[in-house]
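A single protein chain has been removed from this complex, and every other one stays in its place.
Which chain is which? They are A, B and C, in the order written, and residues in each are numbered from 1.
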């Protein structure tokens, strides 16, 4: 059975497992006070070109989003995001569980538009009743988006400017950041990300680790006693070395970027192959997720040979499905998939 | 530098790392729907002699406590525990963050007493103002306790009876359950635990895994849509295989029990050695944590050669410290420690 | 200065003040255990033709919505409402503060449509990822809506049927219920409301009291220990007699209905007068709130002589404003307003 279901269905990149083995018997303090975490943070700071960045390793994406958003918002504030944003759709209300509303803007292939954001903020403060409403207290975007699309540097910069005008933080969900940074169609670097936003996370789980996301506060703005805040959310890992070792490895010899480039290349091969065969591409994604429109009959037959993800209904007879590549996908897998299709 | 600081300062038991390597390239669905999780659950059910047990793997202890307690309590209920209970002291208010009060009973070497629990419950309902108070909605105990002590089967049974009389669940925090079950001084088996309580967790992090705790609902009482509840708490692991593989290995060839027995034996050697040398044992712990009273001067000197945990002030000139053993401790480590002391 | 700003800008209907005076020195138990509350409940049960109704008096509308919704939803569930629904727009995130998402449907002049609700629910359970999403756990509608419009009995009945099919409660916010029940254009009675929904509240604050809303559970479905739940939300009134006396008066000699009819009549006179004068009516409201499109210049001039509410921008040169009538509005006020306009 071929597996294109998602980018987190195998274990970890072999280099990461090796590092876990190599460090296994070296005793370290818990809760992130281990030397691997320290080393990983140094390497991430360098990769971000942000020497003052404050970094905290968390276990998963929904957890990172909930903890970061809750730690930055005041009780009466909400977070603005695209109506397709992960926090508003597929995180089971984890942001609301912390007491905050998710305020939505229309998405444009998964992205929000700086102008529309500006209008939302302007209208809010122009409304005579705004004190009875949820304040827009921060902005959340994902890069790549839930549809695999990417913001251009100009788009990010525009959104960032609006946030600064209204003095609210910009937060970037980088669950699949490796694929975004290594896309052939991007002009956005990790340093750009660090400069333009106030906090973001470098996704591990979907980019080669067993688990773990690196939350990066870029403007000396990590909330005071963040460790306690994290523990208060039940999110503090006892063996912080587990995330430390993994991110230390990811940011050694550019492994994080290599993983991104490798999976993107396979995804591009897949996309081109699908186009050649006449399949309708739902969204032209420049990253590792490819969204294709399949006839329902084709889709059903395919299920016996390939695992993939249902995305959404296209029309009565067609469905949008997703194929994802990762460090664990082989070129042979892609060729076999194209053959089957 | 010798390390006796805690039982979670090395990586994972080598057998677990081996399993991670062996399974690394086998694609699996996420969120716990992998074959390793299924297999681990089967083995745990067998070990508990509880064929209907419903099991969910979470990442850490504080997280498990917060999610389980919040999922079982009604909004106006609190959880009863010893005043030394981990949830009330060292979890940064994670239970309160979910909206629930921690109601305390006096501890007796870390344990609560069934009679005192019974009185608390009786008095609550006898109080004419009870509708204005937090209802005692469940009972939390840890086994071993935070002081390494153990409940006898009779004590557990008595507490369990009180809970059943008042129809509130009994929850056992088994962060260090391996050491409790394998103590030479216990008559409590895993099957007894499963029978006497309504939900408990089998600790992984402190008993040999990289991370992970197995929450076991023993009475067909796992809350409906528990996966969504877990995700709502930001606690759902994408690569559920990570905990699945680890627990599958722990419950193969009795590894979990072997780890417990091994560390207990070293702890016993340490305790006897300390007694022989005339050190004052603070609490006579039958498990892997040993609490010793040191002169402050001795303690300061020791810090240069051995890592251990500060526990509490004993008197002006003495401090209680903790030495913990684990699967990663060697007999040579213990001997060297005794030599130094 | 004429006052049409809202229906809660004067004190209380004189009959209510009289009752407060008459009962002032009769000692009563607190927290709703007073004879006036008992009497009011009896009268409300009779008026609803719902002998088993369980009734609880709360102080305000946002409070009632937050307490009722939080008490009926499970932690992972959200509440479905129109995108113009009060809970999602003008309650400062009080529902989210309790941990629940507000899920929206498009509004049709403030109303939701049973078919669209049915599709939302069907699609939710058809989505393969629904376990990662917020469950639609109840439905909220307001009657009259935020735009003064009304559901027909058929519309309510259809919504009710969908809710019953999916076994989720239907909750009606009756902040202005008096005006809805007494509209000339309604076929919905208080008994219909009680029959078709699972819980609703009879608004006092906007219909003649100093404060107070009567929450009515119609299906033996008041959550257990609701008093404690209310107190846990900081919403329990010590002098429950205050709401008891007021609702006892409102439901004596049909005062509640008289207040509704009186204000509706004045609103109709106003609407007809405005139409006669060629003003554009924004929404044809059959209740006590009238929404009119004014030229911005006219609006600014009017501000010096009349208080009214800004509603929303109509176009560059026009604004929608609201005029509201109440028990305290006089026919002379309406005539003077029409004269000024």
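Keep in mind that, in the parts below, a residue touches a chain if its C-beta (ideal position, glycine included) is under 8 Å from a C-beta of that chain, and two chains touch if they have at least 3 such contacts.
Owing to the predicted nature of the structure, the values given are computational and were not obtained by experimental measurement.
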Sole contact to the chain not displayed, among B:4, B:31, B:56 or B:76: B:76
Omitted-chain contact residue, chosen from C:48, C:80 or C:97: C:97
Omitted-chain contact residue, chosen from A:225, A:275, A:305 or A:331: A:225
Listed residues B:16, B:58 or B:134, member touching the removed chain: B:134
Sites on chain A contacted by the missing partner chain, in the whole complex: 70-71, 74-76, 99, 131-133, 135, 224-225, 227-229, 231-232
Residues belonging to chain C that touch the chain removed from view: 1, 3, 5-6, 8-12, 14, 17, 20-21, 23-30, 59-63, 65-67, 91-94, 97, 205-206, 210-211, 228, 231-239, 241-242, 307, 328
Those residues of chain B which, in the complete complex, touch the missing chain: 75-76, 78, 89-93, 96-102, 128-129, 131-134, 310
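By definition in this document, only the chains that are shown with their structure count from here on.
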If a chain touches chain B and chain C alike, it appears here: A
Distance-maximising chain from chain C - centres being C-alpha averages: B
Chain closest to the middle, measuring from C-alpha centroids that were averaged per chain: A
Whole-Å gap between the CA centroids of chain B and chain C: 50
Interchain centroid distance [CA atoms averaged], chain A/chain C, Å: 42
Interchain centroid distance [CA atoms averaged], chain A/chain B, Å: 33
Set of chain A residues in contact with two or more other chains: 91-93, 97
